[in-house]
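The block underneath contains the structure these notes are about, expressed in structure tokens.
All protein chains of the complex are present and in place, except for one that has been dropped.
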Amino acid sequence: MAFMKRTGGRNKLAAVMVIAAGLLVTGGGYAVATTVANPGQSAEYTQAQIEEGKKLFAANCASCHGKNAEGTGNAPSLIGVGAASVDFQVGTGRMPGQASGPQMYKKDVQFTQEQIDALAAYVASLAPGPAVPEAQYLETNGNTTRGGELFRINCAMCHNAVGAGGALTEGKFAPALTGVESKHIYEAMLTGPQNMPVFNDANLTPQDKKDIISYLKFVEKNPSAGGYELANLGPVVEGLFAWVFALGGIIAITIWLGAKSN
Amino acid sequence: MSNQGKSVAKASAEHVYDSGLAVIPADAIKDPGLEPHRVRMTDKSEKHEKAAVRQVAALFILSFLGSAFAIYAYYAFPIVEDLGSVRNNTLFLGLGITLGLLGIGIGAVHWAKTLMPDAEVSEERHQARSSEADRAAAIEIIKLADQESGFSRRKLIRRSLYTALAAFPIPAIFLFADLGKDQTEHLRHTMWKSGTKLVKDPTGVPIKASDVTIGSVFHVIPEGLNEKEDKLEEKAKAAVLLVRLDPADLKEDPARKGWSYDGIVAYSKICTHVGCPVALYEQHTHHLLCPCHQSTFDVTEHCKVVFGPASRPLPQLPITVDKDGYLIAQSDFTEPVGPSFWERNN
Partner (left out) sequence: MSTAVKKPGFLAERANYLDERVGVAGILKEFGRKVFPDHWSFMLGEVALYSFLVLLLSGTFLTFFFQPAMTPVIYDGAFGPLKGAEMSVAYESTLNISFEVRGGLLMRQVHHWSALLFVAAAGLHMLRVFFTGAFRKPREMNWIVGVVLFVLGMAGGFTGYSLPDDLLSGNGLRIIDGMIKGVPIAGSYISSLLFGGEYPGTAIVARLYGLHILLIPALILVFIVVHLFMVVIHKHTHYSGPGRKDTNVVGYPLMPVYVAKAGGFFFIVFGVIMLVAATITINPVWNYGSYDPSPVSAGTQPDWYIGWADGALRLAPSHLETYWFGYTWSWNILLPIIVLLVFLVLVGAYPFIEKWVTGDEREHHVLDRPRNAPTRTAIGAAGVTFYAVLWAGAATDLLATNFRLSLNQVLTTMQILLIVAPFIAFFVTKRICLSLQRKDQAIVLHGRETGRIVRMPHGEYIEVHEPLDKYEMWKLVDFKDYKPTLARPNAEGKITVSARLRAAVSRFYFEDRIAPVTAGELAAAHSHGHEEHAAIEAPKAEKAPAKKAAAKKPAAKKASAKK
């Protein structure tokens, strides 16, 4: 994985070379390089891990993604998606998928972290792709003001201003971000799972991503100053509450008030 | 009246109105009159009465304690540099006041229900219509006023007064003219010019074409926007979304062939419906969704409307790269961005 450690050279020619190298390594297939290696990511895998991952892949993933991860009609090629993608998809339980539909749901995680690492190692060995992020970018001591601003501009339109989630077209949706591990948030930005766009390091630098994660974790950790949050879903839920509980409660009182005492 | 068969018994002073399509049966069932009063426990038993008195007093005392607690909470839960303190301040102050209010409210109602007389009483109503004599007197007054002032007689005065009354509010309308600049010209132009660099929102970092990988989306503003005095007004028109697609996916109009760069396309982020930022990009369907009213645009086909209330595609910003590989605009948008307006003229 020599070229994965390459730092600079984020120009077009390099990207093309990387793709070409990837194609050579896998002996065919088609890869869309979503990003190139960069300083925010690091992961080295042993040959044993790759072997273990290959076995796990054949047993659990190959039926949809193809024997060599080249993709089938049911599922995309995994060549070049990188370790980050595997860590996110399998680590949040979205993969292995259960049924096809507009979108894969979060489920119970099926594998141990060692197994996930092995799978990631195997997929990363197929072609270069985004690697699992370094721990320093997952800490929550970033600049929350900056993170908040970046989050609102890049993420809030789908995920809502505090990450409560939102609707997309045709049954797809942007999931809520509360309770999601920092690592997985980072990986999602980096790899663009499902219909989420990719936010590569040129778009949101590792520091930007760290700030965003810090903001989200701040919101998650600090309960609303005003009291119970009503799921942070905004005016619709507030309106429902006003009708059902506030007005409903008052009506219950009016019935007591209008009833004759015995 | 009608179905109670009492219209005959009514005093002659009440006017008899036309009942229209109402059916008034001759042998309607008779109103039995008010129900006999049912005596309450508190009226019957002194024990219950005393209990009610104690309950009411207890509620009032509870209210007093609530108000006292609210004052205590104001000082006991101060606001410090921690959001939890705001929460506690709000909660305990609020609960104290709640108790103060509900104690009085429930106490007063309980008092009324259990201890004040609960026999319903009946009061006569009178028609809104004045008596015939009053009506005649009113007409007399108006006639006299007309005669004394000569309002009907003196046409010149009357008409000139109408003219004056019609004209006097008009200056007020003019007063509103200075509320804003009356123009639509600003709706037709944005900050984008030939050669303006596309930079990231909000950081202002310029973007190289090679940074924009397939599947990624950049939120873009024109270079120099952050330094502008009227940056919000400019941003409200100039915000752009930058996306790279596989050139094979793009179904470009030959006339706009040169507007994209190697699969990178830039579209106005301002919805053509009512102006929300259309920013939800789905990287596989290539659809852009507006979160406000769900208009959906297809990026592969020049952002034509595929769903929702919008009518027009999002305007495209023609882009290219400069010699250093940075993305720049070829020109301003070729049409007004954002919601339609009367003088837009396609």
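Chains: A and B, in written order; residue numbering restarts at 1 for each.
Assume a contact is a pair of C-beta atoms (placed from the backbone, for glycine too) under 8 Å apart; a residue touches a chain by one contact, two chains touch by 3 or more.
Here the structure is a predicted model, which means the values were calculated and not measured.
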Neighbouring displayed chains - absent chain, whole complex: A, B
Hidden partner chain, touching residue among B:89, B:283 or B:316: B:89
Given A:50, A:69, A:124 or A:153, the one touching the chain that is not displayed: A:153
Footprint left on chain A by the chain that the document does not show: 102, 144-145, 147-149, 152-153, 156-162, 164-171, 173-174, 215, 218-219, 224-230, 232-243, 245-247, 249-251, 253-255, 257-259
Contact set of chain B toward the excluded chain (per top definition): 1-4, 6, 10, 14, 17-23, 25, 27-35, 74, 78-79, 81, 83, 86, 89-95, 97-102, 104-109, 111-113, 116-118, 120-125, 127-128, 176-177, 179-184, 186-187, 201-202, 219, 221, 230, 232-233, 235-236, 239, 269-271, 273-277, 279-280, 291-296, 305, 307-312, 338-346
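Operating definition for what follows: only the chains that are shown with their structure count from here on.
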Rounded Å distance, chain A centre to chain B centre (Cα mean): 36
In the complex, chain B residues that touch chain A: 38, 40-42, 83-84, 86-87, 90-91, 109, 113-114, 118, 200-202, 207-219, 243, 246, 277, 279-285, 287, 289, 291, 296, 307, 325
Complex interface listing, chain A residues touching chain B: 10-12, 15, 32-35, 149-150, 153-154, 157-158, 166-170, 172, 174, 192, 194-200, 202-203, 222-227, 256-257, 260-262
